[in-house]
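In this view, the complex is presented without one of its protein chains, the others remaining in place.
Going in written order, the chains are labelled A and B, and every chain counts its residues from 1.
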Amino acid sequence: MRALAAIALVALLAACAPGPHRGVPVLQGQAGVPVVVLMPVDVELYEITAGGMVEPKGEWTDRARPAVETALARFKNSRGIGFRNLGGVGDTETRDLILRTIRLHGAVGQAIAIHRFSPGQTLPSKRERFDWSLGAEVAPIGRAQRADYALFVHLHDSYSSGGRVAMAVAASVLTLGRAYIQMGRQEGFASLVDLRTGEIVWFNRLLESAGGDLRTPEGAGRTIAALLQDFPR
Amino acid sequence: MKAIRAAILSLGLLAGCTAYEAIPGQPQAIGNGLSVVGEPEFNRRTGAIGRRAEFQQWTADGFELNALHLYGGIGEGETLSPVADRDNRRELPVFRANSNLAEAAEFVQASIAKLGGTALIEARDIRPIAFGGRDGFRFEFRITLKDEVERDGIAAGAVASGRLYLIFYHAPRQHYFERRKPAVERIIASARL
Partner (left out) sequence: MRRIPRRGFLAGALAGCADAATGAMTPVGAGYRPEAGSDEAELWRALDRMEEGTRQSRFLLREPAIVDYVRDVACRLAPEQCGDLRVYVVRTAQFNASMAPNGMMQVWTGLLLRCENEAQLATVIGHEIGHYIERHSLKGMLDRRNKATAGMILSLGLGAAGGGLGSELAQLAGYASMFSFNRDQEREADAVGLGLMERAGYPTIEAAKVWENLIAENKAMPQRERGPGFFATHPAQEERAETLRRQAAQQAGPADARQGEYLARLRPIRRLLLQDELALRQFDRSLIVLGRLAEALPEDAATQHFTGEAYRLRDQPGDADRALGMLGRAARLPDALAETQRSLGMIHLARRDQRAANAAFRRYIELAPAAQDRLLIQSFIREGA
């Protein structure tokens, strides 16, 4: 039953889906080779029931994070870009900023995933333009990490049971206009952010059909490969 | 069974009922009682949300990033949520037609807190303004929802003939609030009752 529903959704989402956004063909480094800092990966797997309880979705979460990290490390090594993990974050202010920005990225990525990638959800004001950003406020991260860009990866696997839908719609009045997109699907996206301006220069989201089982190294590898396809050089 | 219902519902929302249309820079009717001048950087969500035609939602970058809610009249016994009016009004503040401006502002703030499911909301600078040519109120607020993103907001409205005409806006503090604030201020200033 559940699989059927998922297939219906995938079919719908796959139709006329555009490719990744690529705002710059070539990355620019301040000191030659562009340096990309990898932000902590946001991985989460859960189910939300009608009562608002978070409940386990079977036994498939155990290996997700290490598998995703291994896959990312492999991807890093295959590129001629100066990739590095987030280094020691000095002062509290920068730490807060990083935390705030990761949280904001979750919201921004959801908005992009819907309004650029979901059929019928395009915003007319953005038809010709991709101007989502995390704000020039991110500049201190670049300075602290001596990096030109930051890569944010967000992978949430969730399933909401029926009762929650009504609640989600009720909540939509406030913000979460689209809590419903969290239903029964893998929500994955990645953004490359220019740390000088905050602009998102590259973005991709995961098509459900492309995502692998995050528990296995192969599945995580396939997921990361699908997510980071067409990543700029 | 549940899963199928969920899928049907979501398909309805994704494909059928909800879409977005451009907002030309001309007067836009919000129900019968309110009109504002449109801002092309915003988009209107179309399709019925609940059953109240006099309720519109506009966004510039997506609802997580800036959301403008326009009410062309909330009447006696109604709440801020058109969906809640239909099937789930529990614990949501109910509007009273005889509310004064302070009570109306109180109603709006309490409703936002309740809808947001958060204790972390603070209203600032609550003041009387002219709204649509009537005596109205305005306040700013800061709210943290469960996604832990800190948002700032503005609410403005007036009570006329027992109905509350209301516009409220909220967006993450980082980047998005300021980015669309000038357009929002223009929209509020353009309100006509």
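In the analysis below, a contact is a pair of C-beta atoms (placed from the backbone, for glycine too) under 8 Å apart; a residue touches a chain by one contact, two chains touch by 3 or more.
Quick caveat: nothing in here was measured; it's all calculated off a predicted structure.
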item	value
Contact set of chain B toward the excluded chain (per top definition)	90-93, 96, 98, 100-103, 105, 110, 113-114, 119-120, 123-128, 135, 137, 139, 144, 146-150
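Note that in this section only the chains that are shown with their structure count from here on.
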item	value
CA centroid of chain A to CA centroid of chain B, Å	28
Chain B contact footprint on chain A (complex, rising order)	1-2, 4-6, 8-9, 12, 100-101, 103-104, 106-108, 110-112, 114-115, 118-126, 132-137, 160-167, 169-178, 180-181, 183-184, 198
Chain A contact footprint on chain B (complex, rising order)	1-7, 9-11, 13-15, 18-22, 40-43, 45, 49, 57, 59-65, 67, 69, 80-84, 87-88, 112, 115-117, 145, 147-151, 170, 172, 174-176
